[in-house]
Every structure is written in C-alpha cells, then in structure tokens.
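With one protein chain held back, the other chains of the complex are shown just where they sit.
Going by the order they are written in, the chains are A, B and C; count residues from 1 in each one.
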Amino acid sequence: MLTAKSSVLGGLISALALAACSGLPSLAASRRNAGRMISTTLLVAGCALGITVLAGYWLGGAPSYIWSLPWNSPFGPPQIRLDALAAFFLFPVFLIAGAGSIYGLGYWAQKNHPASGGRLTLFWGIMTAAMAMVVLAGQMVVFLSAWEIMAMAGYFLLVTDDSQPNVRRAAWIYLIAAHLAALSLIAMCVLLHGMTGTFALWPRRLPADPGGISVAVFLLALAGFGAKAGLAPMHFWLPDAHAAAPGHVSAFFSGVMLTMGVYGLMRVAAIFADPPLWWGGTFLTVGAGTALLAGIWAIAQTDFKRMMALSSIENMGIIAMALGLAEIGISTRSPVLAALGVCGALLHMLNHSLFKPLLFLCAGAVIHAVHRRGVEGLGGLARNMPRTFTVSLVGALAISGIPPLNGFVSEWIIFFAFMVAGSTSGPQATAALPLAVLALCGAATFAAYITWISLIFLGRSKTDATAIAHDPGRSMLAPMIVLAGLCVVLGTVPAALAEILNRAAGAWSPAGPLPDIRSIVPFHIFTVLGIVLLAGAAIVGIALRRHRSRRAMPAAVTTDLVPAFAAVETWNCGFSPRVGRAAYTGGSMLQMPTHWFRSVIRPRWLRPRIEGIFPLPAEACRESPDPLLDYLINPLAARISRTVDRFRRLHGGKSQIYILYMLLILLILTLSIFVTA
Amino acid sequence: MIYLAAIFVCLVGGAAALVTRSDKSRPLILPVVGAVHFALAINIIWGSPVAPSYGILHIDPPGKIVLLVVSLLFLAISFYAVGYLRYRLSRSNRVLCFCMLMLLGAMTLVICTDHLGVMWIAMEATTLSSAPLVYFNRTRLSLEATWKFLLICSVGIAMALLGSFLIAYSALIRGLTPSMSIPSLIQQAPHLDIVWLRAGFVFLLVGYGTKMGLAPMHTWKPDTYGEAPGMVGAFMSGGLTSCAFLLLIRVQRILAAGGQGPWTRHLLIFMGLLSMLFAAVFMLGQRDIKRLLAYSSVEHMGILALGLGIGGIALIGALLHVINNGLTKGVLFLSAGNIHRAYESKSIPEVSGAIRRLPVSGTLFLLGFIAITGSPPFGPFVSEFMILNGSIARGHYFAAVAFLLLLFIIFLGMGRTVLTAVHGRPSVAARHTPYQDNIWTAAPIVATLLLVLIIGLFIPAPLANVLQQAGTYMGVKP
Amino acid sequence: MISMYILNAVLVLVILLNMYALGAGRMSSLVRTAAMQGVLLALLPEIALGSRGLMPFAVTAITLGVKGMLIPWLLLRALRNTNVKKEVEPLIGFMPSILLGALVTGTALTLSGILSAPRHPLGLMVMPTAISTLFTGFLLLTARVKAVTQAIGFLILENGIYVFGLLLLAAVPALVELGILLDVFVGIFVISIILHHINRTFDSMDTRSLAALKE
Partner (left out) sequence: MFASLITKILDVVILLMMPPLLPGIINRVKAWFAGRKGPPLLQTYFDLRRLIGKQSVISSATTWVFPAGPFIVLGMVVTAGLLMPLGPAQAPIHFEGDLILLVYLLGAARFFTALAAMDTGSSFEGMGAAREIAFAVIAEPALFMVLLVLVTAGWQSSGVSAVHSAAGGLSGYLSLSTLLLPSAHAVVSGRMQAALILSAVALFIILLAECGRIPVDDPNTHLELTMRHEVMILDNSGRLLAAQTYASSMKLLILSALLVHLLLPRNAGLTDLSVGAWILCLLGMVLTVGIVGIVESFMARLRLKLIPMLLASAFLLGGFAFLLLIG
C-alpha cells in the first residue's frame, strides 16, 4: 500500500531520473535522429510525470513533506522536501523543459548538428533534473550540488555552438557570474549552518538574530540568488548569454533558471519570523533599480534577443519589488500587504515563465526562418509566418500586461500592493514610490515589444532576407501555441490559480497565515472582463472576415464591418511606395528615449563620415552593450591583469632568487617564534 | 611485516625493471606492482583494527589516508603508463620505470614510519628518485627543471633535517633524552623547550613545505610539472605532496601535544593563504596548461595547510581533501598529458578545441577542472565545504572570506585557460598528430574521476571509518 | 679535556674555512675548501667522542671517502672538462660576502650562551659553527652565478646541518644516521650528474642560461 507521501516521492524521483538520463540515447546515437527522438520522448515523459505528480499533490492538499535519504554524508542524511511553495516553482520547470525539448527537435535538428545535438540533449535533461532538485533540496549540500550542476549544465547548454567566439565569450561571462553566485551561496549556507547548527534547509521562523550574522546571510543570498535572477548589478552575464544561446535554451534560461534565483530569495526572506524592515526595503530598492535600468536598457537594443533578455531582468526586478512589499508587509504586520506582495511575486514569476519562453521561442522561430538576429532589415513577416505572428503577438500583449492576458493580472496585483503600501501611515508609505518604476517599466516594455513586433512582422520587408521565410514545423509551433494558450487561459481564468497561490503563500509566510487572496483580488471580474474582451475581439474578427468585392476592382475586398476596402499602396508623400527601407528601423524607432536616457544607456553611435559632393553609400548604427560590463567590469579586469602581470616577475627563472625566498620566509617564520601565543 | 612487504614489492619491481630488456614489455611491471601494492595497502588500512607496529615501522590513521591515495593513484598511473609509454618508444623507459617504483617505495616508507629521521631519509629518497623522472624528456628545458627541482628541494629537505634535529634538540636543552621517534616525542612534548620546538617546526614547515610546494617555496613546481611527463606530474602532485603534508600533520601533532597548537595553526593558516594567493596570481593569464596545473597544486597544498591550521572539522576536511586533490590531480595531469601528446604543445593558443580533437581526454580535462575548482557533485567540493565550515565554526572569519575570494580568482585564472583549450576548433597541425585516445590512456582517468565523483556524492563507510579514526587521532571532537 | 680542545680547534677551523669559501675567487679552491671542511667534520666524532664502535667508524670512513674524494673529484672533473671560466662569479661581491658571513658568525658566537644546551658535553662552539656554516651555504647558493658554486653551497649547507647533528648523536640510531648520510651523498651525487649534463648540454655552468623557465 503506497502512501500519498511515498507515491509523490517516487513519482518525482522517477521524473527526475527520466529527465536526467534522457540525453543518453541521443548522445549514444548522435548521428541518427532516432536517438534524439527517444531522448525527447523520455524527457517529455519525465516532465509529464512530474506535472501529473504535482497535480495529484495539489489535489491532495499540498501538505509539507520531508524525506531523508539513506545516504552516508559528513553533513547528515541528504534531505528532500516538498511544500506548496516548492511545488509552485516546480511546475514551470517541467513545463518549459518539456515544451523546449520538443521545440529543440526542429530548432536544433540532429541532422544539422550531429555533435552538438547530443550534448545539448544530454545537458538539457541534466539541467531539468538539477533545477527540480534545487527546488526540492532540503539540505545544504544537496542544494548546493543541485545548484552548481544546474549552473554547469547551463554553461554547457550555452556553449552548444562553441565554434563561435562570441558564444564562448558569453558563456565565460556566464560562468564567472554563476561561480560568483555559487560561492556566495556556499558562504551563505555555511553562515546559516553557524546560525542554526543544522545543515537542513530552509530554516523558517527563526527568532531574531542577536549577532550580525543574519546581515551577512542576507547580503550573500542577495548576491548569490540575485546573480542568478539577474538583479542589478549582478545581471551583467545575462543579456549576452541569452543572446548567444540557441532559442529554446534562452527560453529555458529566462523562463526557469532565473526563477531559481527568485525561489532562493523567497526562501531566505522567510527565515525570520520578524524580519528587519530593511530587508524588505532592500528587496524593493534593488528590484526597483534593476527594473528601471533594465527597462531603459531594453528599449535601446536592436538585437531582439538581448532586448528580451533585458526584459527578463526587468521582470525579475518587478518580482523582487513585489517580494520586497511582501517582506515589508510581514515586518509591519500587515497581512494584506504581505499576501498581495507574495502572490504578486509568485504569479508574476509564473506568468513570466510562460510568456518569456514563448517570446524566446518566437524569436528563435524567426531566427530559424531568416538566419539573422537583429530587427534591422526584416519586416512583413506576418504574411510569411502568420501563425508565428499570432503567437508572438499574444506573447507581446501578455508581457505588456494588456488585459485579458496573464501579464495583466500579476502586474495588477503588484500595482495594487503598491497602492496598499502607500496607504500606511509613517515612513514605510514611501515604499509606494517605486510604483513609478513599475509604471515606467510597463511603458518601456510596451515600447520595446511594439517595436519588435512591428519591425519584424508588420510593414514591408526591408531586404529580401524574408522572402524565403515560412512558419516553422509542427514540433516548433506546437510548444509555442501551448504556451500562448496558457497565457490566455491564465489571463482570463486566474481564479483557477487562487487556491494554489494561497497555499504557496501560506507555505512561504514566515508570520502566520495570510488572508485568502480571493478576498482581496477580484478574480471573477478579470474573468468577466476577459470574456467580454475576447468576445469583442472575436466579433471584430468575424466582422472583418474578408471576402471578394463584387466590384471589379483588382484586389479590392470588403467586409461586413468596413465596407469596400480599396487596396492601394500606403500613402507615402509621393515617394516611391515600395521602398520598405525608408520605414522606421530598430535604431530609429526608439531613438528618442535612448537619447533621453543616454547617460544611463551609454549607447555607442557608429556614425559614418559623409564628405565630398558625391558621398559613397554609408551606414550608421547604434550599439548598446551592457554599460556595467563595458565601463566597469572589463576595464577593471584589464587593470587587474596588468597589476598581476607585474607580480609575475617574482617568478623570473633564477634559482638564486628562489632560494632567497626560502631564506626570507624562514626568517619571517623564525621571528614569529618569539610571538607569544 | 606487512609494511616491509609493501616496500619490498617496489624494490623487487624496480630490480625487475632494471633487468628487463624490452622497452615494450617493461611498463607492464608497473601495473603488477601497483596491484600488489594496492592489495597490501588495503590490508594495511583495513586489515586490522589496530595498526601493527614493528619498531620504527608503524602507520597512523592520517597515514592510512595518504597511503590509500598514493596506492590508488599509482595503480591508475601504472595502467596509464603502459599506454603512454607506447607512444614514447623513441627513448628507453628503463630509468623511468625503475624510478617510478623507487618513488613508490620511498613514499610507502614515508607513510609507514613513526621516526622523524626515517621519514626524512625516505623523503629525500623521493626527491632523488623523482629527479630522473623529471629529466625523462631529455630536453634543455627538462634539464633546467630537473636542476631547479633538485636544488630547491635539496635545500628544502636539508631544512627539514635541521628542523628534525631542532626538535630533538629541544629535548636535549631541557636535559631530556633526545629522541626523534614520534610517540616518545609526544610523550615528552609538555616538557620540551618551547623556543627550540617552535624553531624546529619552522624549519620543518619550510622544509617539508618545499616538498609540498607551499608558497614561496613552490618555485620548483611549475617548472618541474611543466617539463615532466604527465604521469610523473600526476604522481608527484597527487602522491608526493600528500606525503609531505602527512609529515606536517605529524609534526603539528607533536607541537600541539607541547601546547603550541594555536601558534602552529596561525603559521599554517598564513602559509595556506599565502600559497593560495601566489597560486591565484600566477594562474591568472597562465597559458601553459601543465604549469597551470602546477599552480593549482600549489593552491591545493595551501588549502590543505589551511585546513590543518584551522583544525576541527576543517582538519577532517583537509584529510578528505588529500584524497580528492590527489585523485583529481591525477585526472588532470593524465588528461593534460594526453592533450600534450595530441597537440605536441601544452600552451594556448596552440591547444584549442581539445574536446573535438580528443573527445574523451578533452572532456575528462574539463570535468577535472570542474572538480578541482570545487564544484559539486565532485569530491573536492565536499572537502572544501568542510574546511569552510570549520573556519566559520572556529571563528576564522577572515580566513573564510580570503579562502572564498581566492577560490574565485583561481577559478577565473584556471577557467580562462582550460575553457580556451577545450572549446573551439583544433588547428590543422593538431589534427594530424599520431596520438589518439585508447583504452589504456583513457580508462584509468575515467576510473579515477569516478572515484572523485563517488566521494562527492557520498563517503563510503570504510573511508568514513578511517576519516573518523584520523579525526580521533588528531584530537578532533566529533 | 684534550678532545674538547681539539674539537673547538676544529670548529674554529671550520668557521675559518667558511670565510675562505666566501672569499674564494677560483672554482677549484672553492671545491677544495668544501672538501676539506667535509673531511674535518667527518673526523670530528671520532676525535671528540672517541671510538663508539664499528658502525660509527664505518660511517666516518664512508664520509671521508665520499666527501673528501668522490665529490671533489666529480666537481673538479666537471670543471676541467669544459671551457667554462674557472672564476667564481659573484652576485654579491667577495668582500661583502665575507663581511656578511662574519657578521652572522659573530652574532651567533655572541649568542652562543643562549643558543646552546647547558652542560652539553660538546660545549658552546657547536651551535655558532653550525649557524655560520649554514649561512655560508645559503650565501653561496644565492649570491653566486655558477651552478657548480650552488652545488658547493649546498654541500656547505649540509656540513652545517652535520655540525648541528653532532649535538644529537645520541638521539639518532646509527642506522638512521647512516641512512641520512647515504641520502646526502646520493643527493650530491645526483646533483653532480645533473651538473655534468648541464655542462654537456649548455656548454656552460652559468645559471643565467638556466632561466628559460619563468613566468
């Protein structure tokens, strides 16, 4: 007789094992497509099993389980724990891993990439299992191991195309950040162990910390998890990494790996029953700073994968802000604020891991179709790739928070939380000020995604790169459609998640139960609104159904809603109508805000010299590399390596000098003899 | 006389190597001796609950750990050597095989004695028997490396001799009967003269620290490991240095018994961090993969010294790290040796795309790098985590911060070179060299890496048992 | 008592030889100085402590043979074989070297009361001599250019340790003592062989040509 507990454990372990080993067939038969198919099937089966187990777990009331594994380790038995919060973070792991691997069948087809395809599949599976393990870990060593395996697997996914120097460079920077994060977390765990005397994770509701260790724990957690989540200033690895990785890997990174940082931050935020107010304040400040910077940087990008990566950073900042509000709610004993904050953070996390992978998959589909990454030179793809266009539009609308899509619901909750925070008396009301950042980010996201959608899909093509483009195959399209569907469903029926949110928030809350989110947020109104808006859109759609005009005009069409369309060229002030190149480009579309914020964005203008009476054709463009990397980290690294080079003379090859070193150290140590202990 | 048997096996093997004529069949002696030695080592370590003692021959629990590493590593290297030497038939391997076995014998003697004088003799013997190994390639550079190795290690080992004398002298000056046997020194320890005892420790630290490769006495290491064949580097950096560390553990125990524990700990932490700092500085921008590994060895010796200095759980961590470092260094040096063979160079940018050129060795090298930089799920992570834990538990916050920072810098330095070497595309010249991975040169590395992985996942009960013995022996409260 | 006089006289001689070694300008005289020092030191236990049995006597005999004849012969051969310059090339001049050596020796002699064990049968001179000799060895190792000089420096360094070891003859079993000596000899022997190889390969003894391995 299996108990519910052991069946959940068994199911999860099998799901993880399936995922972790799924890459082996593909690696073994790297020249054949069959291996890849088996691998993908295994992975999808594992993910489906995981989701099924999770569903059963939710239906069973999401109790808190702890398992100790019979295992010999110097740090006590490894533990796995599952509670409502962990289960909440597990869902996107399985979903995106499964969807992404199916997408990868078409995107990184085995027949085109026999060597790297196997590797990619192998590390995809390992990454999936490791991320699930990060969430499930109930002991420091298990957690740190899973964390590092995740980071390393991420590295290998990133260097899938390692013959490209820019890919290697991005992967290297990623690895530096990942290692920095891992070391911070190791230090954090060691300090936590010093504080609690146990290796178990995660401690909850500790009484106040009399020593100052909790400060270090908090800051290290912020650095470690913040680096993974991409909170500024530890975000520097993120844009390049996402831009360099294959499409579905970027989706995986941005949709799931970043949320592992969020997960850790949430766990750390719940350590103390009565956290100091500055914890929440710090989350809020860091989150606001991150969101603001990333939002502004995002609009300056012309490489749309970089733009999406920056928008991921921005969303992580928003989540951190919401978490900060929740923490402030706990500190100020305001359960309403705490519930709003944590539910906003959780829901936005979930939403982000639906629409951001969707957008990356769309971006990947476009790259797959036209073989270029920038928005420049594209346009008019909506005609060649109508399905991709539709799902991309859904993604862009969702991330811009347009009702009735899912992004709207979570952003609404976070705005709401801000307004609640602003209504307290006392200085903590200033916590509402970052509301402006959230609004600015919303508008910046708008701007960035309108630009992306319109320059790629709308208007006319600027070059003939788009001529051969077409919708991708079924294996790529299906995951995109599923994700887009989920965006719509969660936007219209958010109430379906209310119970899950309640439980996850309850599992998080370090200070007693939180109010039911349904009593604060009018989910049913969103549903009504969603149905009305969707119905309206459907009516417009039906009414606009084109049919041939009875009149004899060529290409003239008419519809029920708008009579007698006359199809002509766009009015262009009398200029040659078919010149798509005169239209706005990625560089020019958002030039104005880029110019306003140039002191923060620090764009590089590459302007040609135009001289003479008959100047040669010239090109101008703008680059917006990461300012932190460009103006701080790289120069610093160069300076350090120069300094280090000076020390290398110590090892100059002369044996006499080497013996002199021995004599010197002997002298120094001899002097220490006379130091009394 | 199981200890003598273990040493005798090496001597017999050495003699056989000298008389064997064929360069092709001679290397086969190595695995045979390795296997017998390993069996004997297992017997020594786990054969009886209390280690037997024959006069000056005795093994203490930390020695068991080192013996395990040395024997295991030699076993792996001996199989590798068979494959490796097939590619080096252009020169006689008689001296190489002979000296490898002598080295093993000397190391066994170092481990299985409790007399400071004998330890010194055996240690000097390791220096002498490894010198011809370094000179195996017979190039100008290897000659220079041998010269420096010999000179610096000889001076260092002379200091160690002086240190041993000084410790005995500290008894003499108090009117006690001088002795160099560790049990009697431990007995005398509370009555020894503090200044001379400390002086003895300083000289022993510098002396055996030289053999270990602690900075700033590490100067021979990059030259030697850079010029010696990979298998020699593996054995020296994994085995020889561990033996030197074992001697420091034993000496530190005498000092601790004399009430000088805290003072020695400060010295050891200082030397440990200094070594890590030197390693970090020289690893940044290091383009030669073998020299890089040598500095990594300096780093890990620093970590060992640090763990010994911190004590408590960190000491257990250091002992575990002896195993992890030894085995991982084996993986790294052996795979680097294969890469060196395949590229006929050991520096970037000549070496690039190793994963494409040598799928097995390249991957192993990369995994070894991941392991040695302390990433889970490999063993070094566990031991480094224990050391870090110990340093926090015992209030060495500065050491903990410095440790983490230096680990990060070292990761940067090492990663840059290793990743450049393994990724990318191999040059045309490198694609046309004769070397290809084969079962002899790849399987031992894979097996070693698996062991490192196993230790990272869980500590097998027998090993945990020995670690616990060592902890109790060193006075670590559980 | 007479043996004490002889002992002290020999030790003073050893110190003087140190000074001479620091000031020696020709390689061959440097080699001979070291050899002479070795011979004196080998004879010392027999002189100072009287006969202690067969084993120590054998040790003395071997030491005499190796230090007094074999090693000087090896080193001189290495010097004779080549067209290397026969002069010692100092990094720190001869006079400063002697002054430094004298300074350390003087300090050690001044502090001999503190450094030495009370009531040790060998008296107060052993410790200062050991320190002086050790320092001389280090000075030759670090302040001379040629590889051969370094080898000689190492030889003198070992002599210093040997002097110190005289204090502890009782503590060290004869077998161990023999082992130590054997190791020292083999060590120097190997060094000589390597020197020979260096000589052949580089056509010089100059360590400046041995500085290719560096960062």
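To be clear about the criterion, a residue touches a chain if its C-beta (ideal position, glycine included) is under 8 Å from a C-beta of that chain, and two chains touch if they have at least 3 such contacts.
Computed from a predicted structure; not experimentally measured.
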Write out, one label after another, the shown chains that touch the chain missing from the document.
A
Given that one chain is not shown, which residue among A:G536, A:P615 or A:P635 touches it?
A:G536
Which one, A:A4, A:A55 or A:L433, makes contact with the chain that was left out?
A:L433
In the full complex, which of A:L544, A:L606, A:A620 or A:I668 touches the chain missing from this view?
A:L544
Which residue numbers on subunit A touch the omitted chain?
299, 329, 332-337, 379-380, 382-383, 389, 397, 400-403, 408, 411-412, 415-416, 418-425, 429-430, 432-433, 435-440, 442-444, 446-447, 450-451, 453-455, 457-460, 515-516, 519-522, 525, 529, 532-533, 536-537, 540-541, 544, 555, 557, 559, 561-573, 580, 582-584, 588-593, 596
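Heads up, the rule we're going with is that only the chains that are shown with their structure count from here on.
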So what shape is it, when you link every pair of chains that touch: line, ring, star, complete or other?
complete
So which chain is farthest from subunit A, going by the mean of the CA atoms in each chain?
C
Give the chain pair, either B-C or A-B, that is connected by more C-beta contacts.
A-B
What whole-number Å value describes the gap between the mean CA coordinates of subunit A and subunit C?
70
Roughly how far is subunit A from subunit B, centre to centre by C-alpha average, rounded to an integer in Å?
43
What are the residues of subunit A that contact at least two other chains?
648, 651, 655, 659
The positions of subunit C in contact with two or more other chains are 141, 150, 210-213, 215
Can you tell me which positions in subunit B touch subunit C when the two form their complex?
115, 117-118, 120-121, 124-125, 127-128, 131, 135, 140-141, 143-148, 150-151, 154-155, 158, 161-162, 165, 168-169, 171-173, 175, 177-180, 222-223, 226-227, 282, 286
Help me check something: in the complex, which residues belonging to subunit A touch subunit C?
648-657, 659-660, 663
Can you tell me which positions in subunit A touch subunit B when the two form their complex?
71-75, 115, 141, 144-145, 147-149, 152, 159, 162-163, 165, 168, 171-172, 175-176, 179-180, 182-183, 186-187, 190-191, 193-194, 640-641, 644-645, 647-648, 651, 655, 658-659, 661-662, 664-666, 669-670, 672-675, 677
